[in-house]
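Note that one protein chain is taken out, while the other chains of the complex remain in position.
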Amino acid sequence: MLKYTLKRALMAILTIWVVVTITFFLMNSIPGDPFTDQKKIPPEIMEKLEKKYGLDQPLVVQYGKYLKNILKGDLGDSMKYKNRSVNSIIEEGFPVSFKVGMLAIIFAAVVGITFGTIAGLNRAKFFDFLVIILAVIGVSVPSFVFAALFQYVFGVKLKWFPVARWGTPAHYVMPVLALGIGYVAYIARMMRTSMLDVLNQDYIRTARAKGLSSTQVTWRHTIRNAILPIVTILGVSIAGIVVGSFVIENIFAIPGIGKHFVQSITHQDYTLIMGTTVFYAVILVVMMFLIDIFYGIVDPRIRLE
Amino acid sequence: MSEVKTEQVEGLKLTEDMFQRIGKDEKDYDKIVRPSLTYWADAWRRLKENKLAIMSLIILIVVVVMAFIGPLMRPWAYDDQDFTAINKAPDSVHWFGTDDLGRDIFVRCWDGAKISLFVALISTIINVTIGVVYGGISGYVGGRTDLIMMRIIEIIYSIPVLLWVILLMVVLGQGLGTIILAISITGWGGMARIVRGQVLQLKQMEFVLAAQTLGADTSRIILKHLIPNAMGPIIINLTFQVPGAIFTEAMLSYIGLGIPEPTASWGTLAEKGTKMLLIHPYQLLYPALLISITMLAFNILGDGLRDSLDPRLRQ
């Protein structure tokens, strides 16, 4: 288990380094420099700016400096928001994004696993077909369509929830639903498949041959084993929900990092793009790492490898 | 046993000649009563039984056909502006209504379909090609090469594909070509993994071993044995890649990295529609409906293909 953990940790660090490196060189390969679009900057100020951001130095030196700063946890200064560091922008936006994302993933996991389980246990019956249909629709309809639909129906027409902006718990409902619903569908589908797979296993027959009741077989043997692959799928879902938040936060005008990230793209604020990407990478890689470790704990077969 | 004996057994009269020895039946003893079907015929039989999948296939054909003839059905081009008809709700003249510049949404939707499907198709083809080659090499060579190649995929895909696409788009700038390029060079990981898995599985199988012992060379084994056998999973993945690309294109438009105006794609149309949602909901309705129906059709068809192409499900 220790070896497994160490191996995963090493892999995580390597991953973060690769992402940082690729991001850095991608951003620096953009022709010209970030200030070329502001044509009226006098040369002396330009020089000052370049000095401030270290752009006058060779790329390798810049890269070394960037790595060193990242190790210190310093993601640099925003190029468009005067006098704001990338760190402060992330600190401001992250708690909001985290809450929405977490709620969405919990919603997706709980509802998805429940639906998938019931569908798998009632193969080819009414509820199964219902879940299959809902799952396909959920995967097929983009989250922004759900967001718009919710805004229009629940916000404008029914007036159950505020259409946009941020503050009260009621503001959470529609963004969380819009963000999570695709993953409810995805997880339900995977859970259903996993249930059917496990139900076909020989050890389920062994459990039945022992005389266990169908409830006991279902809970102790089927669901327990079927849920394992879902743990790894949770990682994919978290990544998807992070990406989904770019759009959802914009639609609902939620002041999270997703919104800042999208704005940094429109503003071509390279340090902010780089900083946010690195931040996302760290968060996701750490999440994956935790999921891997958790998986190692719940699945005894992993530990030996 | 000289005398003629007869006997009644359950209504059947037994006579001596019935006990004449005829021996085994060389023609009959290997008879297989069940119709034997080839892999593809069997897959097609099961797909045909799946009404939803066939319906999806028809819907997709209709969408593709409409992408070409749809814009020709109305007198306007996708960028024709009519300032006398701005934000007009759908009626008999403008079937899907008009946008804030007085452009006909019906025409723009089908022109958008062309762009979106084009992006999806080209990027999927490139994706699949890279994925098959990468996964094929990784699985076939095996050993250290395989380990390193798979680690590379693992590292690249530990952050979402869309994030890579966005970074690339920032570098490359907006445009149709760059969208295709960005999606193409980032989305092959899933396919590579599938192909590698298939190759590893098939490598273990006896018929490949048999071919090797018979002296078939590597390229022949890949061409004649591995690829046909891996075709099922590849086709299934393909059907899921196309809606993935449509989705990515739409997301990019939302983030402001879409195809620049006045060209329409489903993504840019939907993005514009969301801005108008509270005043003119129909402007979102049609592109959103088209995206959703197309994605739905691809997903159902993909599911249907998976059920019919997976021989393990054969009963």
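When the chains are written out, they are named A and B in that same order, and each has its own residue count from 1.
By definition in this document, a contact is a pair of C-beta atoms (placed from the backbone, for glycine too) under 8 Å apart; a residue touches a chain by one contact, two chains touch by 3 or more.
The rule is simple: contacts and distances are computed from a predicted model.
One chain of the assembly is not displayed; among "Aspartyl/glutamyl-tRNA(Asn/Gln) amidotransferase subunit B", "ABC transporter ATP-binding protein", "Na(+)/H(+) antiporter subunit D" or "ABC transmembrane type-1 domain-containing protein", its UniProt protein name is "ABC transporter ATP-binding protein".
Of the listed positions B:Met18, B:Leu72, B:Leu214 or B:Ile279, the one in contact with the omitted chain in the full complex is B:Met18. Here one chain is not drawn; of A:Arg8, A:His171 or A:His221, the residue touching it is A:His221.
On the side of chain A, touch with the chain left out of the figure occurs at residues 201-203, 205-214, 216, 220-221, 224-225, 228, 298-301, 304. Where chain B meets the omitted chain, the residues involved are 1, 5, 7, 9-10, 12, 14, 16-25, 28-35, 315.
Here is the rule we use: only the chains that are shown with their structure count from here on.
If you average the Cα atoms of chain A and of chain B, the two centres end up 25 Å apart. Note for the complex: chain A touches chain B at residues 11, 14-15, 18-19, 22-23, 26-27, 29-30, 136-137, 139-142, 144-145, 147-149, 151-152, 156, 163, 239-240, 242-243, 246-247, 250-251, 262, 265-266, 268, 273, 277, 280-281, 284-285, 288. For chain B in complex with chain A, the touching residues are 151, 154-156, 158-160, 162-163, 166-168, 170-171, 243, 247, 250-251, 254-257, 270-271, 273-274, 277-278, 281, 284, 288, 291-292, 295-296, 298-300, 303.
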